[in-house]
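Complex shown without one protein chain; remaining protein chains in place.
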Amino acid sequence: MTKTSGRTDLLIALVLIVVAIAIPFQIDSRYVLGQIVLALFYACIASQWNLVFGFAGIFSLAPVAIFAVGGYATAMLCFFLGWSVWAALLPAALVAAVFSVLIGLACLRLTGVYVALLTLAVTQVMYLLIVTDTECFVQVGSVCRQLTGGPGGFSRFGDFGTRQLLKGDWMIGNYAIVCTLFVVIMVVTWVILKGPMGHAFRAIRDNPGYAVARGINRFRVQLLVFGLSAFLTGLAGGVYAAHFQVIGPTILQLPQLMFIIAIVVIGGTGTFWGPLVGTLVLMGADELMREVGEFRTLGLGLIIAASIVLLPNGLVGRFRDLMRYAGRNRSAGLKTSKDIQ
Amino acid sequence: MNTFYAVLVSGLTVGALYAIASIGLSLVWGALGVLNMAHGAMLTLGGYVAYGVITGLGLPVPLGIFASVAFGALAGGLIYVLIVRNVLRQAKADFEANVMIATVGAAIALENGILLVFGGQPLRQPVTVSGSFELGPLIVPWQNFIIMVAAVLAMAVIASLLNYTRMGRAIRATAQNRDAARLMGVAADRVYLIVLMLSGAVAGICGLLLSAMVQLSPSLGNDPMLKAFIMCVVAGLGSLPGAVLVSFGLALLEAWVQYQFGARWGFPLLLCAVVVVLIWRPSGLLGKTEVRRM
Partner (left out) sequence: MSAVLELEDVRSGYEGVEVLRGVSFSIEAGELVTVVGPNGHGKSTLLRTISGLVPLRGGEIRFEGRALDRHVHHTAARGLAHVPQGDMLFPQMSVHENLLMGAFLCSDSTELARRMDEVLTLLPKLAERRNQQVSTLSGGERRMVGIGRGLMMGGRLMMIDEPSLGLAPIVIEQIYEVIAQLGKSGRTILLIEENPARVADLADRLFLLDNGEFIWSGPPAELLASDELISAYLGG
């Protein structure tokens, strides 16, 4: 499934980069640009979850938890220790990676549903502990601030400095930063997949017995991908916190997690471009469903269920089937025309 | 000392609820090898259907109870026919994950449908009983007593269905060796449908009892479902007696921790318990020795 040639990937990437550069020149609306930035965040988390689930075959439900750890760590470093956002990003991503590796150590020796349940429970526990946190950690003026930020979360802990620098065009600055983040994440993912680790993933997923016989240590490979993807997800979480200048427990809620999963499933699990396709489609559908506001979540649920049942390999998989079908027809067509000649 | 007994009563009541919630999950896991993530939404549905029939339509209480069972079974059947059956047919290796994702989709849709019909404000289940009675040092509210009795009754019904009927035997046979059951003439497809309907019916009852204790809200079933999952994993997925035992044990522990350290530490404790158990015994406390580990 993953055998798109490097050249195709490069071509797609070039087109995308041109589009990405053109976007701020073509779109004036700050709202639309803001939605595109949001979509890029979703695409970042989705691509990393796809790496974990689609390629490495770990059914983890922790992606938003890891994202939140990255965001919270960034916010807390800035808020409590007064760091600048830029300085906090990488250490926070590291915290997310360590967090993820700890989860991995606890559950990666198990399979399938056990991993899913444990990681889901971790997410839920994080949410509950943050929301119910009422203990004062520091006193800011007359306001009491909890260690975890409590139900309100953290805000006003600093930003990228794009507002001072670009004034009214600050959104374009942030857009550039998030775009860069997305490109870095995609490139790293691509390198991982084309390298020896990508081969190990494929072996483990397709034939675990064979992989073990070839000396691939499943546990170690999975732990590594757990840590790596968490670093990138955490980095995205930090950038997210800095972009919105707020991070709160709502990102840990189930619908957020489902949105990420839906993106990957609809785009095509285990395909490189699937998460991006899924993000475009779902964000588009979401915008359209804004008209019928109250039915949005209902629609999202039905879309997820229907796409698992009707699109087993996602849109990218369906597109490939179509291409292959067209290719076969074309070659068949050529043969007949040759026969006629 | 009074608080000890209060914790005991509330722990046992919650335990009874967890037990029937985990039975529903465990049934499906045992027979089909998949987790139905819509189980929580089915619990919620049970509670709301009873509310709608009794308060909304003004019909008698037994009819409300019947309706929540019937709607639960219907929801279970639909989830099988529309989702689970089709995903199993795709014959892909990661069907476990796909069923989970698809049923979460169904759960979100169902939960939101309930929200649209009944609104998000908490509602009071009409089938509540006030008052309490004393039993030695115990002060048992009638409400809790009825919930416990009903839960035990539900468990007894399921146990005898599974143990003493032809269909029950077919369900257990399919869970233990699917191909052998098919060779004996058991239509696996039909067994799966029945299992999901049974699990839905149990979820309906459980949701009704649950909503009689706390208030009705569209997310009513989510928390109990996740906890029921934890119970099932600690017990060993698919082991029904284990699920019941662990449910009571962990519910008592949770009640005690919540009393000692505050309500917010109940869930983290359960999570720690499951992590410890899984590291120590990866197939659960009472699971089969066959380890689901690679």
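Per-chain residue numbering starts at 1, and chain names A and B are given in the order in which the chains are listed.
Convention: contacts are C-beta pairs under 8 Å (C-beta built on N, C-alpha and C of every residue); 3 or more make two chains touch, one makes a residue touch a chain.
Remember, predicted model here, so these are calculated numbers, not experimental data.
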item	value
Interface partners of the hidden chain - shown chains only, full complex considered	B
Hidden partner chain, touching residue among B:Q90, B:S160 or B:N177	B:N177
Which residue of B:A188, B:L253, B:L269 or B:L285 touches the chain not shown here	B:A188
Absent chain, residues of subunit B that touch it	166, 169-170, 172-173, 176-177, 179-188
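Criterion: only the chains that are shown with their structure count from here on.
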item	value
Subunit A and subunit B, separation of their C-alpha mean positions in angstrom	32
Touching residues on subunit B, where the partner in the complex is subunit A	35, 82-83, 86-87, 90, 92-94, 96-98, 100-113, 116, 222, 226, 229-230, 233, 237, 263-264, 267-268, 270-271, 274-275, 278-279, 282, 292-294
Subunit A to subunit B touching residues, read off their complex	53, 57, 59, 106-107, 109-114, 116-118, 120-122, 124-125, 128-129, 132-133, 205, 208, 218, 254-255, 258, 261-262, 265, 269, 294-295, 297-298, 300-306, 308-309, 312
